[in-house]
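A single protein chain has been omitted from the complex, and every remaining protein chain is retained in its original position.
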C-alpha cells in the first residue's frame, strides 16, 4: 500500500490559492495523486482536498505544520489540517439492539473496505457482544438505567478518552447524546437516521412514513449537532416501496438503505473526504 | 387495439370475493387479461382491479351496472366502478410559466404513451400557448388578477364543465385551488410538488432543500386535497445531487424528477391503476 | 405467524381459469390473502400465484392434490404445485473464498427476512467455516482437487440428498456444476454472476467491464442451466461507477450489487414468487 498525506483546506476564496498550495507541495517533492476543489458561491469560501505520495516528500509530519502555516496558510487565512494514511482513524461504534448497521460496518472493516482502527463497540444492551467477539473487537456494555444517563455518558466518554477515539459512529444507537458530548466531539459523531431527512425526524420514522403512504423509504447519514436530526447531511439513500409493503417490509427495506448510507458516510469520513461548510457538507468522493 | 373493460373494487375483506367477481365475469363471457388484488391490513379492506377483453363479453355497458350490483356488489358492500378503454379520459392540464411538465405530457400523448383525450390547456400566463398550438390542443388563457381569483376559478370550472373533464393535471400550476374546486374534483386532480414530500411542503422547496444541504432532490405526484401538499401520494422520484450543484443546477435536475413522476402518475390514473385507500394510494402498476 | 398455502399454476390461457380456481378454493373455505396473474402474449400461457389462509381451509395437504387435479387442473391442462408456509424450504449454500454473499444471506436469515431452513454450507475452501459456526449451521468442506471434480460433486450430491435440499444457492461458488447436477436440480439452483448479463458472461467479468470502461457495474441472479451464465434471469442490479474507480473499487462496489441481487432472488424463490416461462422468469413480487 502506498503511503499518502492528505491536506484539507477551507478558506476565503482568493486568487493564487491552487498555485500556492501546489507550488509549496512541489518544492518539497510531493507527487500529487489527486486534488479536488470546490468554491461555495454563497459563502465565497474555497475548499480543497489534495493527496500526495509521501515517498519522496521531504517534509516530515513534525516539520509540516510550521512550514505550511508560515509559507502558505497564514497568507490566505486558511483553516487546514493534514492527515496521514499510515495513521488510520480510531473509531468507536455505538449500537443498541438493531445490529444490521454494526454488522455491515464490521464486515466491510474485515474486507478492508474501511481503513479504520475500530477500537471499541459500546452498547446499552448485550445483543452486540457476540458480533464484537466474532470480529475480535472489545465490547463495552454501558447500560443506561432510569436517571443514570449522565453516569453512563461519563463512562462512555472515559472509554473514548482512553482509546483516543477520533470518530464515534452511532449505528442505530437509541440514546440522545448530551450537548456536552456533542460539543466535545463536534464534527466527529456520525449518526444514521432511518428517514429521508428532513422528513420524519424524531422517533419512529418508519411508522410515520408508513402512515403518510410514501413511495420511497429513505435513510440519512449526518453529523450530530445539538439539535436532533438537524446536523449536516453526509449522504442519503432511498428504496422504492409500494402499497404491498406493510410496516414490517418497509422496515426491512429501510435497513438496506441505512446500511448503505452509513457505510458510505463512514468511509468518506475515514478517507478525509468530507468537509463542513456551514450546515452542509462538501463530499469529495 | 384490443378493447377492454376494467372493474375497480374497494370493499371490506370477505371470503368468496375473488370467486364471486371472477365467476360473474366468466358467466358473461369475459376473457380476463389481468387481475390485481390487495388487502390492506390496517383497514381490513380489499382492493381489486380486473381487466377483460370485451370482444365476447355479453353484458353491454348499459346492462352491466344493474347486473353486477344485484348479483355481486350488494352482497359484499362494494364501492365499485367500471371503465371502458374505448372511452379515454378527458383531461385538462393547468400550467403557469414552467413548461417542462406540460411539454413532457404532450410529448407522451403524441407518441401514444398516454391514452388520454387532452381537451384543454388552461394557464394564467400566455407562455404555453405555442406548445398548445403545436400539439393542436385548445389553449385557454385564464389570468388571475389581484382579487380576481374567484372569478378566474369560476371561469376555469365552466370550461371543465363544458368539456366534461374527468381529470385535472396541475403541471406546475402556481395557484392554490379553492376548497370548493378541490371538493368538486375530489380524487380527480393530480399535482406535482417539487420536493420529496412531506419534506419541503409549501413554497420554494428547491430553495429550502438547497439550504438544508440534502444529497437527493425529489418530486412527488399526489392527489390534491384541501390541505396543501398533503393529499395521497401516487409516486415519488429522487435524483442525486452534490455540493457542486448550486441552486440553479438543483432546479434543473429536479425538473427531470418532476417530469418523470408526473407522467407516471398521470398514466397510471388514466389506466385506472390507482385506488384511494384513506390517505394512501394503492397503485396496481 | 399466519399459516398459508400457495398455489402456483402455469397453463395455456383459457376463459374461466380464475373463476375455476377461486371457486374451488372458496368452496373449501379458503380466505384468499393475495393473488397474482400474468398472461404471456408470446406463448399464450397463463401464470398464477394464489395464497390463502389455511385456518378454515377444509382440504388438508394429503387430500388437496387429487381434489384439485380432478376438479380443476385436468380441465385446463395445468402444470401446478402447492406449497405450505409451515414447511420452509431446505437450503444449501455453496461458496468458495469470497464470503460477502454468504454473509449477507446468513445475516438476513438470522433477522427473519429469509424464511428458509438453511441446512448446510458447502465449500471447496475452509474460509467460510467460522461464519457457518457463528450462525450454527453445519459446514461441509468438499475440496475439488485436480481431477477430483466428479468425486467432489458426488459427495456434494450425497449431502444434498441426505438433507433433502430443495434449493441450492451458489453464493460465489467458483466451480462449474456438471450437466448431471444441473439437470437433477433444474430450476432449483440459483447463481449470482458478477455482471449485468448477457454482458461479460464467463470468467473475470469485473476485469472485462473495467477494460470496456462501463459507467454502471452490474450483477445478475439467475437459475443455472447447462449453458454457462445463460439461465433464466431472476433479478439484476447495477451501481454507478466512474473513471475514478480503479479495478479494486469496481469490485468493491460490485459486491454490494451482488449481495442485494442474490438476497432478493433467494427470498422470492423461498416465497414461491418465481415461475419459469421458457428462458424467462415471471416474478410475482
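A few points about this structure:
Each chain carries a letter (A, B and C) given by its place in the written order, and its residues are counted from 1.
The working rule: a residue touches a chain if its C-beta (ideal position, glycine included) is under 8 Å from a C-beta of that chain, and two chains touch if they have at least 3 such contacts.
Please read these numbers as outputs of a predicted model, since none were measured by experiment.
From the options A:22, A:71 or A:246, the residue with contact to the chain not on display is A:22. The chain that is not drawn here is touched, among residues C:112, C:143 or C:198, by C:198. Contact residues of chain B toward the unshown chain are 100, 103, 107, 111, 113, 130, 134, 244, 252, 255-256, 260, 285. Take chain C: the residues that touch the chain left off the picture are 38, 40-41, 196-200, 211-216, 218, 232-238, 242-244, 246, 277, 279-283, 285.
Touching residues on chain A toward the chain that is not drawn are 15-19, 22-23, 25-26, 29-39, 56.
In the analysis below, only the chains that are shown with their structure count from here on.
Chain centres here are Cα averages; for chain B and chain C they lie 37 Å apart.
Centre-to-centre, using mean CA coordinates, chain A is 42 Å away from chain B. In chain C, no residue reaches two or more other chains under the touch definition.
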